[in-house]
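Below: one structure, written as structure tokens.
Yeah, one chain of the complex is gone here, protein chain that is, but the others are all in their spots.
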Amino acid sequence: MAVVPKFVGERIKRREDPRLITGTGQYVDDVRLPGMLTALVLRSPYAHAKINSIKLDAAQKVPGVVAVLCGDDLKDKVGSVPCVAPAEHVPYHPVLAQGKVRFVGEGVAVAVASDAYIAQDALDQIEVDYDPLEAVTDPEQALEAGAPILHDEFKTNSVTLASVPNPAVDEAMNKADKVIRFRIHNQRLAPVPMEPRGVVARWEPGYKQLTIWSSTQIPHLMRSQVADMLKLGENKIHVIAPEVGGGFGAKLNVYAEEALISHLAITLKRPVKWIERRRENLSGTTHGRDQIVYLEIAANKDGEVLALKGRFICDMGAYLQLLTPAIPGFSGLMMTGCYKIPALAFDQQMVFTNKMATDAYRGAGRPEAAFIAERTMEAVASEFNLDPADVRRKNFIAKASFPAPTAGGLVYDSGDYELTLNKALDQIDYNKTRAEQAAAAKEGRYIGIGIASYVEICGIGPSALLPPKLKGGGWESCTVRIEPDGKVTVLTGVSPHGQGQETTFAQIVADELGIDIDDVTVVHGDTALVPYGIGTFGSRGTTVGGPALMMSVGKLQAKMKRIASTMMEVPPEQLEFRNRTIAMASDASKSIALQTVIEAAYGYKTVIEGVEPGLDATSFYEPSACTFPFGTHVAVVEVDSQTGQVKFLRYVAVDDCGKVISPLLVEGQIQGGIAQGIAQALYEEVKYDEGGQLLSATLMDYAVPKANMLPHYELLSTVTPSPVNSLGVKGVGEAGTIGATPCAYNAVLDALKRLGIRDLDMPLKPETIWRAIRDAKKA
Amino acid sequence: MLLNLTINGEQRSDNVDPRMLLVHYIRDIANLTGTHVGCETSICGACTVLINGSAVKSCTILAVQADGTKITTIEGMAEGDRLHPLQEGFWEEHGLQCGYCTPGMIMTAADLLARNSNPTEAEIREALEGNLCRCTGYQHIVKAIQFAAAKMRTSKAA
Partner (left out) sequence: MFPASFEYHRVSSVKDALALLSQFGDEAKILAGGHSLLPMMKLRLAQPAHLVDIGAVHELAQIQEQGGRILIGGLATHHSVETSSIVKAKLPILAECAALIGDIQVRNRGTIGGSLAHADPAADYPAAALALEAEMTLENPGGKRKVKAADFFLDLLTTAVQAGEILTQVSFAALGAGTGGVYLKHRHPASGFATVGVAAVVTLKGTNFDKVRVGITGLGAKAFRASSVEKALAGKASDAIAAAASHAADGVDATSDTYASGEFRAELARVYTRRALEQAVARVKA
């Protein structure tokens, strides 16, 4: 038999792909069950209105319609959509509106029919009598006296006010050469996974067993919450996250439909499917960002930043989804970025508005933080006429300082920020590009170089960081089972949906056991198969799920070594796994076939006294700390001063996510992340008008970037292992997004710098840029 | 009404409601669920199939309009176990993550390569105007299509 190669660190083709490139994967909408019905939800066209009455009878009479109900029919039957993050005011959040609607897209009624066309016919027959109420969509206006109140019982639109004061900040402000002040708005974005959400629910009355197929990132956490909403035992609910077509945080949630469709399946005793339409996805699936910050920077002429102070206003939307009020915290804690800024203070006012709830979206609070930190560096550079690269170097946390405590109270695990900056600038040939920029300026052209160095918090993390109501900490689970024939099944608690752990985890196991990657199958996303797990979000799949895997592999290795040791009469500590054998480390010729050991473990050829039969290990890994990936991105753009259009000339990214298991997949994560980061800087914006009408309700309006709107990325890396976990990994799912937004933004602003333009709102649409240029030239 | 067409080489005859969109016919009647629905406004391209060799958005065509045509979906691209060069390319170059847009991407790319056997990166990016991907940032998709183009040119030359 051929020698088994090493897999970790190699460019391995994904094991997920064969089914996906042949159209044979199964997403929720592909689930087919006998007797299955289709549900569609009628949604509010008003941002804020009292519901006087809902007439369902005409809809109920449409042939083929099985049931039509509204919120009042579900009172006391289905509990509130949960928010587990702490907040002063957590409103009741019905699965269908009761008495009042509070945002465009809120569910009002549901029709269940033999197919979706008929369900739509039924929705068309529902008559809702609304009394429109004044709406408020601007979070700052929502705080003013006399603003329309969303939830009367609170008598205020304040969700909560979180304060992290620090007197040292005021001292620094007094002492600094200059205090720079400006406002930043990280605009509201829509996550837009290409697969919208979807739920199929089946109730088996004889077994009193509910099965839910849902396009979710968190099958177990969702099961716990839905059990609560439906008053069912968690052991009576089986959740399957089948193929999931992207999540980006939007599916790190528990939605009304997961409980509503389950309730319908239970009461109708037939399977029910609900597939979200894109219009619903853009109006009724969580949005991201939407944070305003009034920033104060205390800095000295040499570029040293002494303190940062931020007053945040964070738009929560009309209701609180699973983690809505928890997201901004990351923005505050991480806003000092890669820099040794000694003093930090911030407060965060969370606000209700007549809009969809915000929640996690790729980066979840950290892109906002990185944007603040990188705008800070640019502002200081502009103020004192310094090179932006030099300002970063001046303020970087030095390589020798790790583990590095920060002003936000965190401890960064490891890093070498300047190395990534230097590498990125070398790649772009910084001095030459600056010279070209100057030459182009003489021809009246506008070329800009944007730099962004970022650090983010990943691998969350110690359980204490997560709210108790989540009913799951920051740990992760993994079962590894070596089957009697020597094939290995990995059952992981993470729930990948594009990240590729079916491949990375197989790489790890193959190397650890000295077997072929084809002998490993990774199973996830099924609560009946895998042990309770937390799921995939926050770049935690490999960072937290990986060490859990290593623990279980380690347990099996120990057991197999013990068996081999008995059989070979060699002490276990002298043995290692190599090429389908367990061999003496010092003498490879002295070995025993792995299969022989497996057979012994299963007791079918040899029985080893005192060893429990079987080869199955389950572990729960609790991280001791978080990890902090980092990097530097540099972009070169040219702005068309007449039309405001931005063209990328170069895009270089140097990312450090610690040790790399699968370089090809890491590249994929970074590239996709950069696309979403650039999208925030240049293209995307969820837009409501003052009356709360959603103006970006279709993909004809909401500009998810296309291939021809994005640059060719030049990717480089550095490797600074994390000391936090056994794999040395840091996480990479969100890195690209976090680096790219400030990088692209800074590049455009750099192009406009000679016009005195310092501050523009994202997205940097052509019109925004054109106006700024026009106004600057007028002035 | 009666609809006769060929999907992936198989002749079919089905009674369909005229209002049924082709994508729903393909998914729910022909039971080929590799073709996806990602938007309602003919933008995302997840529903792309070939009609008589041309890439079209099957969400913007009534099933009855496809009467008498030959349709190819992602399920019809491989010959037995032998993957189509585009499928190989997407696998080889990591041209997909969640996989939801992938069938549509592959079908559009098939039309592109039928017109242009050696497209540049810029031409590929332009040809993908009607297909959104949220995961990859497109670069590996471009490489996947270039991989397939090279392979198809070689096999043609041979």
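Just so it is clear, A and B label the chains in written order, and each chain counts residues from 1 on its own.
Note that a residue touches a chain if its C-beta (ideal position, glycine included) is under 8 Å from a C-beta of that chain, and two chains touch if they have at least 3 such contacts.
In this text the structure is predicted, and so the values were computed from the model without any measurement.
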{"item": "Of A:Y361, A:Y621 or A:Y702, the residue in touch with the unshown chain", "value": "A:Y702"}
{"item": "Which of A:D73, A:D121 or A:E638 contacts the chain that the document leaves out", "value": "A:D121"}
{"item": "Hidden-chain contact residue, picked from the options B:T35, B:T72, B:Q87 or B:T108", "value": "B:T108"}
{"item": "Candidates B:N31, B:S54, B:T120 or B:T154 - the one touching the absent chain", "value": "B:S54"}
{"item": "Contact footprint on chain A, counting only the chain that is left out", "value": "116-117, 119-121, 124, 277, 642-645, 683, 685, 687, 695-696, 699-706, 709, 765-767, 770-771"}
{"item": "In chain B, positions touching the absent partner", "value": "1, 17-19, 21, 37, 40-43, 45, 48, 51, 54-57, 59-62, 64-65, 67, 108, 111-112, 127, 129-131"}
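Everything below uses one rule, namely that only the chains that are shown with their structure count from here on.
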{"item": "Chain A and chain B, separation of their C-alpha mean positions in angstrom", "value": "29"}
{"item": "Of chain B, residues touching chain A in the complex", "value": "17, 19-20, 24, 27-28, 31-41, 43-44, 46, 73-75, 77-78, 83, 87, 90-92, 94, 96-103, 106, 121-122, 124-126, 128-129, 131-142"}
{"item": "Partner chain B, residues of chain A touching it in the complex", "value": "13-14, 16-18, 20-27, 29-30, 32, 115-117, 192-196, 243-246, 248, 275, 277-279, 497-500, 664-665, 667-668, 671-676, 698-700, 704, 706-708, 710, 712-713, 736"}
